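Beneath this line is the structure, given in structure tokens, with notes to follow.
With one protein chain held back, the other chains of the complex are shown just where they sit.
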Amino acid sequence: MRMIVDAVDWISRAAAYVAAAILVFMVGHILLEIVLRNLFDTSTFVTAEFVGYGVAAMTYLGLAFSLRTGALIRVNMLLVRLHGPARRAAEMLCVAMTLALTVFLGWYFWRQLARDYTRGTVSYSIAEVPVWIPEGLVFAGIALFGLQLFAYLVRLGLGDPPIAEDVGGE
Amino acid sequence: IEWDMPNEYNATSIHALGDKYFADALSQKTDGEITITHHFGGSLGYKSVDQFDAVADGAVPIADTFVGPLSGIDPMFLLSSLPFVASSIDEAKLLWEVARPYYEKIFEENNQKLLYASPWPPSGIWSKTPVIAPGDVKTLKIRTYDANGTITFRDVGAAPIQLSWADVVPQLNTGGIGAVLTSADGGAAASLWEYLSDFSEVNYASPLNMTHMNLDVFNALTPEQQEAVLEAAEETTEHQWQLVRERRVGNYDTMRENGMNVHVDDVSPELLEVLATAGEAAIADWLEKTGETGQKILDEFAEQAGK
């Protein structure tokens, strides 16, 4: 069990590195567009489109890692007042609810993704990007987030303490 | 019966006016049995490209959609955006009538019913200097709105630039771009005359919005209600094609009032020809994707238009 849980952590971290790479790519793409427009009177023709994909992919791919490292905020009115087993039970309830939500979102988004894949839907820009590619990245992020929630549930069951909110001061 | 009806465009846009007209007609014909709540300006969260599936799945019962972006789902939807196929409002209407059965089929195959089409006023070139001769488009930094426009203007030696609509005004303000390809209507809505002085009616294309509804919702109506929906849709189509002519004249008046030079008759035939030739690549590309069907539509259109 531990091994599976640790593997999910490892994948979450890897996905966050991908999200970070996407952020760098977005900056680079915009800089390229600026250079092309100002110096060469041309355009990549796809900046807004690709950067849009980047934001979506980055947001969802980084979700699992953000959850794991305590960066996703919550309204801590109830949780801070609870201790011991009550705290653990409340935490498990939150995780279970969020996991149910994630399964719901994931299932319906999967149907959208599958339809776009079989239909061969492409974007209407000059690049004609198959939309299952950016949608697939988003789905991967949602699926991984679900896995991470499941792993967290397991960890709570094994007696690990709840994730502490981390303000990222490092 | 209450329907929510999203539309990506503003409450004062020609398409929004059409939606209100349709809703009124429908409410009248059904004695208020069917009422529509409008969600203009994309306020329900959908863009046009999302609305095809949203209606198919019943997320919304009915929607008014700019169909150009749907070309990624079925290339047929690019027809009304093809450059220089229809060179006047009359021809655009004819093209719609010829292609209508094909559109209807696509919608039907996707659990939807096509109700009515609402045309955009023809697109033209908004610019800082007059664009009336072939030489004027060379090195023109122009914002285009779709792949066809990009290809067409690149081929005539202009510098097409892709920008989100929100970035257009700041870029005009600072001189990052010098021209915009859009309809007289779209440019007027953004007060482009504050930055640009000339508009050339080149009749680049007259794209369409279409209103489509979920087939299950339609089938669940009584025969009388179905009849009322179709009648109201027919009336709205007629109304919109009349309205677009008035909008065109009205837009030009507003533009002149704001100190713009509107070039209609003084656009040189050579410029139109150069642009039309460049646009042929886009048409050829479209024919490749749509095959026989596409050719059949264009042939039928050419025959009826006497071209």
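The first chain written gets the first letter, and so on, giving A and B; residue counts start at 1 in each chain.
The criterion applied here is as follows: contacts are C-beta pairs under 8 Å (C-beta built on N, C-alpha and C of every residue); 3 or more make two chains touch, one makes a residue touch a chain.
We adopt the following convention: contacts and distances are computed from a predicted model.
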Assign the chain not included in the display its UniProt protein name, restricting the answer to "TRAP transporter large permease protein", "Cytochrome ubiquinol oxidase subunit II", "Ferrous iron transport protein B" or "Carboxysome peptide A". "TRAP transporter large permease protein"
Considering the whole complex, not just the chains shown, which residues of subunit A touch the missing one? 16-17, 19-20, 23-24, 26-27, 30-31, 33-34, 38, 48-49, 51-56, 58-60, 62-63, 65-67, 69, 71-80, 90-91, 93-94, 97-98, 101-102, 104-105, 107-109, 111-112, 134-135, 138, 165-170
On subunit B, where is the contact patch with the chain that was removed from view? 4, 10-12, 37-47, 50, 53-54, 57-59, 163-167, 169-171, 173-176, 189-191, 194-195
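In this section, only the chains that are shown with their structure count from here on.
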So in the complex, which bits of subunit B are touching subunit A? 49, 53, 68-73, 139, 141, 146-147, 150-151, 159-164, 176
Interfacial residue positions of subunit A with respect to subunit B in the complex: 37-38, 41-48, 112, 115, 119, 121-126, 128, 131
